[in-house]
Structure formats: C-alpha cells, structure tokens
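For this depiction, one protein chain was excluded, whereas all remaining protein chains were kept in their positions.
After this line comes subunit A, so read on.
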Amino acid sequence: MLIFSVFKTLTDQQVTVELKNDLSITGVLKSVDQFLNIRLDSIKVLDEARHPHMMAVKNCFIRGSVVRYVQLPSEHVDTQLLEDATRRESLAAVKR
C-alpha cells in the first residue's frame, strides 16, 4: 500500500518505465492502481529504432506485473518521509 501511495503522489510527473522485455517508455504518469498497473500519456519509447511498431502509440496502460523498474523524478520524492513510512508499515505488519 505504501508504494501505491508513492505512485499516487507522483501522478502528472514524467517517469520512465522499463519493462521486463527491455522496452523503456517515458511518459506522464496519469494513474496507478493497487496492482501498480500504470497509465501513461504522451509516451515516447527510448529506443525507437528497435521498436518502430511503438511509434504511433501515444498513451498506454501497462500491466503492473511486466514492469521491471520505474525511474522516478528524485526532486518529487521525499526520502525521509519514505523511510519513516516504511518503518511504520513494517511495525504494523509485525503486530498483525
């Protein structure tokens, strides 16, 4: 749930999603759900020469399970807040 919240705070920011098939897509994060499925607008594939079939695609929905990495804009991530929230969530998980 914590990471879902992080992605929610990053909506309307530019992110780069790297998929497990090595396709990298940069775009504006429009929405995210609990499975970390991601909707991206105004997308651009990083290596267009290798993926010409993606050139016409302007927005997309990415199934969470095919994501390997998401590169985030570091200026919009409060690392101290993240660490505190992670500690709180891990303690709550132990009590359960």
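Note that contacts are C-beta pairs under 8 Å (C-beta built on N, C-alpha and C of every residue); 3 or more make two chains touch, one makes a residue touch a chain; residues count from 1.
Everything that follows uses one rule, which is that contacts and distances are computed from a predicted model.
For the chain of the complex excluded from view, the name given in UniProt is "LSM complex subunit LSM3" [choices: "Translation initiation factor eIF2B subunit alpha", "LSM complex subunit LSM3", "LALA0S12e03136g1_1" or "Serine/threonine-protein phosphatase"].
Residue-level contact of subunit A with the missing chain is found at 1-3, 6-7, 20, 36, 64-65, 67-74, 77, 79, 82-83, 85-87, 89-91, 93-94.
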